[in-house]
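Below: the structure, in structure tokens.
The complex is shown incomplete by one protein chain, all other protein chains being positioned as in the whole.
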Amino acid sequence: MVKVAIVGARGYTGKELLKILLAHPRADVTCLTARMEGSSKKIAEIFPSLLGQTDLECRDFDVQEVAQKSDMVFLALPHRTSLRFVPELLEMGKRVIDLSADFRFDNIDTYERWYGPEHTPQSESLLREAVYGLPELYKERIKDARLVANPGCYPTGVILGLAPILEEGLASDQNIIVDSKSGISGAGRAPEPQTHYPECNENIKAYNIVSHRHMPEMAQELAKLAQGPIKVSFVPHLVPMNRGILNTMYLSLPKGVNQAEILKLYRDFYRDEPFVRVLEGDLLPETKNVAGSNYCDVAIRVDGEAGMAIVVSALDNLVKGASGQAVQNMNIMCGFDETAGLNFFGI
Amino acid sequence: MVKVAIVGARGYTGKELLKILLAHPRADVTCLTARMEGSSKKIAEIFPSLLGQTDLECRDFDVQEVAQKSDMVFLALPHRTSLRFVPELLEMGKRVIDLSADFRFDNIDTYERWYGPEHTPQSESLLREAVYGLPELYKERIKDARLVANPGCYPTGVILGLAPILEEGLASDQNIIVDSKSGISGAGRAPEPQTHYPECNENIKAYNIVSHRHMPEMAQELAKLAQGPIKVSFVPHLVPMNRGILNTMYLSLPKGVNQAEILKLYRDFYRDEPFVRVLEGDLLPETKNVAGSNYCDVAIRVDGEAGMAIVVSALDNLVKGASGQAVQNMNIMCGFDETAGLNFFGI
Amino acid sequence: MVKVAIVGARGYTGKELLKILLAHPRADVTCLTARMEGSSKKIAEIFPSLLGQTDLECRDFDVQEVAQKSDMVFLALPHRTSLRFVPELLEMGKRVIDLSADFRFDNIDTYERWYGPEHTPQSESLLREAVYGLPELYKERIKDARLVANPGCYPTGVILGLAPILEEGLASDQNIIVDSKSGISGAGRAPEPQTHYPECNENIKAYNIVSHRHMPEMAQELAKLAQGPIKVSFVPHLVPMNRGILNTMYLSLPKGVNQAEILKLYRDFYRDEPFVRVLEGDLLPETKNVAGSNYCDVAIRVDGEAGMAIVVSALDNLVKGASGQAVQNMNIMCGFDETAGLNFFGI
Partner (left out) sequence: MVKVAIVGARGYTGKELLKILLAHPRADVTCLTARMEGSSKKIAEIFPSLLGQTDLECRDFDVQEVAQKSDMVFLALPHRTSLRFVPELLEMGKRVIDLSADFRFDNIDTYERWYGPEHTPQSESLLREAVYGLPELYKERIKDARLVANPGCYPTGVILGLAPILEEGLASDQNIIVDSKSGISGAGRAPEPQTHYPECNENIKAYNIVSHRHMPEMAQELAKLAQGPIKVSFVPHLVPMNRGILNTMYLSLPKGVNQAEILKLYRDFYRDEPFVRVLEGDLLPETKNVAGSNYCDVAIRVDGEAGMAIVVSALDNLVKGASGQAVQNMNIMCGFDETAGLNFFGI
């Protein structure tokens, strides 16, 4: 049993982590923190769906207390906040899975351009050590990592959707179009005008056109796969549903490449991956088929006439796009079965 | 043409007023105000659905400016705010339709118990003069009113649903159960945790059980109809949709009263009312049939075995439940056709 | 391990049974049937959310095959269909949990009035033997039952919401009002005009006012609890969401009974029941807190002024209202922990 702490337990990703870890056969949740302003409260009073499942209390964050009670720390904090605590936690011998963007970038300049000049010398020195926590690409490095940077929800589905084709060298040096559609829980738990029910119900809109912070994250990972620069034109959209992301991706293909070859490429690439399902035949990903599960579903269609591959991927933004993937990383780090505690099918 | 001002134009009821009045054949919107903190802005920039329809600007409220530019003032302000401005507007010879609760109660004690000790001597003296703006009950008094207190969204549908049966003396001195279901726009335009999309989507809940402020408003009007005290057990619910209220009402019937008699009662009562539709045969009210319109649909079922009448009513909380009814009141006050500018069918 | 068959695996309750049983530590799903018109198909091709979780095939129903492969048979068939197969299955020594209404009534006349004259002499003779599968009331009888009649979705929440107060004798010989609100999955998986997306989205409506077939089922069980006749005025409503039922119930209370006493009554009644949560303080049931779980949440409010108790209950119609409860019954019948395989929290 590994003793785990969840820092930032009041948000949607914190709650999802808790739900998964409470039922996990090898994890023991020992510590929950959130901004409680000096008080403490049973987490089941904050999230009544948990009544009868746990008596755990949520308290203000105290790095000493967290370190004392746990061996594995999940940080579900806002961007720019995690980096303050990670160096100390690692120093005290804890392993950290950070769900923020603070350690996702290899390059400090990219981070600073998109998130601001927040890193300290200590935290910056960890950028190189941190492992990008996409198990399907970095499993070996995750095993021994002290610090895992859990990927963003959009990048997870986009990278998994494009990896086989990029790694095969079929798309280097080109522009890839990523049109993504996300449910509203991706915007977090704080009420804002754009997440006010009557404003987003019965509505779909694009936002942050080619200016979303997940774009450089995708570009970094896709470039590594392609072993060359990749330009991503990323347009996210908000869809009136709670959970799920559907990514529709468009990229040029070399002449003569056909559907069957591409499908075989994907099948082979994900043969041993328990959480990526390559759909066959007429099947296409739908967010309802992955909602509540740790799966990412992927399908490919070759548009021969246009010389283009269209890839569709779907995942649950709070599970494979955040908390489920974080637990998958924990399983790998701890030598557990990769699917331990994640073998649920969703809604 | 009557010159009208909308005070509180940034909320949902203010916007709905504006949409109706811009298309109204006898009204000229001359003035829009809201809390603008010193600036002014085109209303179509605040509500882009209005682009191309109006160049009107929204400014901070100034009672002199409003009085100078308009003859009829719609106040779409929070409760406890309207009462501050009404005396002065009336003094300057304006007619006022107030969409807040500030002048709905005959009895200052009831108001103070539910809304607080806010009235000044001047505003309190107007309580008696103000006419409760439910045209189906008070048309004659509305004609000459200087001050109309526009009813609440829940009370409108409940009173219209029960009026014929109470006026007939079939339900005096008894307890009536009102189980109401409202879309989320009824909670207003300010984002709150309970109106955050992921919290209210895929969810239904009761709230303010027998403690909602619309309960005493219903009770006041129902008692007048019944010419005796009426106890209302009112339970509102929040339903995941934008617009609409459905009220399901339960009350005991004297022995031997049957469906046909009650139906005839309703038909007669609403014979000349253009906005109340008494449904016949198998038809039952559905909010989608009234959404976007000024109709209130009503149906009755007599449960002979239980000696009970079940009445169902439906309306659009922003139209017949607020802004449409306010314009209906304006039409009556100005001697226009009661349906002028309201002859649309909704979505 | 118990070998289980699911007959009617293509409907929503069949799918939910399968999801729960695939993850159940003591059950082995050995047989799936549905109307396949001579063919067979992997269930994961019918429900792609199950891809990667099971290779089970779905075939046409054959009573011999089902009996041979399984010891426990779940019938998720339309009403009036189950009764044809139950006698033979029991004769072959199988235990049966029937999710239809066919064996829920003690009295053949009530069944025939609401469902039609379908019973054969053999099936009718089993009406007396069948146990109404509400574990919180009939746990002892369920243990040894050969045939369990799994309750309807509405009756489950209504009976659990009212049982403590009725059993205490506080409401005999009276009329109880039950105003229920259900998500659309309760209408089943067959497309119909009233479940067509644009017809039920952005809409709420009442249907089958005091004529729904779950009304006599509630009345039967409530009368047993009250040890006297109970009249239920039941009005169900359709709400635009997938899952969940919220019941708001109104009944008169004897004078002087207060909130604290009633709350204590409920707490005591459900002290040892793992799946009924009596909410305390300000908490009220919301369907989102039980969706995807086997919980039924209950809260009580006493309206002293009206001499009335208002009880609110919430459950997931496909879990505690159908398939989860069926597995709970299986656990009891097999001597497993009552919560085995049901210890999930939902969405």
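Every chain is named by a letter (A, B and C) in the order it is written, and numbering of its residues begins at 1.
The criterion applied here is as follows: contacts are C-beta pairs under 8 Å (C-beta built on N, C-alpha and C of every residue); 3 or more make two chains touch, one makes a residue touch a chain.
On a predicted model such as this, the values are computed, not experimentally measured, just so you know.
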| item | value |
| --- | --- |
| Absent-chain contact - pick from C:Ile184, C:Val232 or C:Leu265 | C:Ile184 |
| Among A:Leu51, A:Val239 or A:Leu342, the residue in touch with the chain that has been omitted | A:Val239 |
| Sole contact to the chain not displayed, among A:Met1, A:Ala190 or A:Ala206 | A:Ala206 |
| Options C:Glu202, C:Asp297 or C:Asp316, residue touching the unrepresented chain | C:Glu202 |
| Where the unshown chain meets subunit C, residue by residue | 12, 183-185, 189-193, 195-198, 200-202, 240-242 |
| In subunit A, positions touching the absent partner | 175, 177, 179, 181, 183, 199, 201-207, 209-210, 231, 233, 235, 237, 239-244, 246, 248, 250, 284-288, 291, 301, 303, 305-308, 310, 312, 314, 347 |
| Those residues of subunit B which, in the complete complex, touch the missing chain | 19, 22-23, 48-53, 202, 243, 274, 277, 279, 283, 286, 288-290, 292-293, 295, 297, 343-347 |
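The rule is simple: only the chains that are shown with their structure count from here on.
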| item | value |
| --- | --- |
| Maximum centroid distance from subunit A, chain identifier (CA atoms) | B |
| Chain centre separation in whole Å, for subunit C relative to subunit A (CA means) | 37 |
| Chain centre separation (subunit A, subunit B; CA means) in Å | 46 |
| Gap in Å, rounded to a whole number, between the CA centres of subunit C and subunit B | 40 |
| Touching two or more other chains - residues of subunit C | 202, 243, 286, 288, 347 |
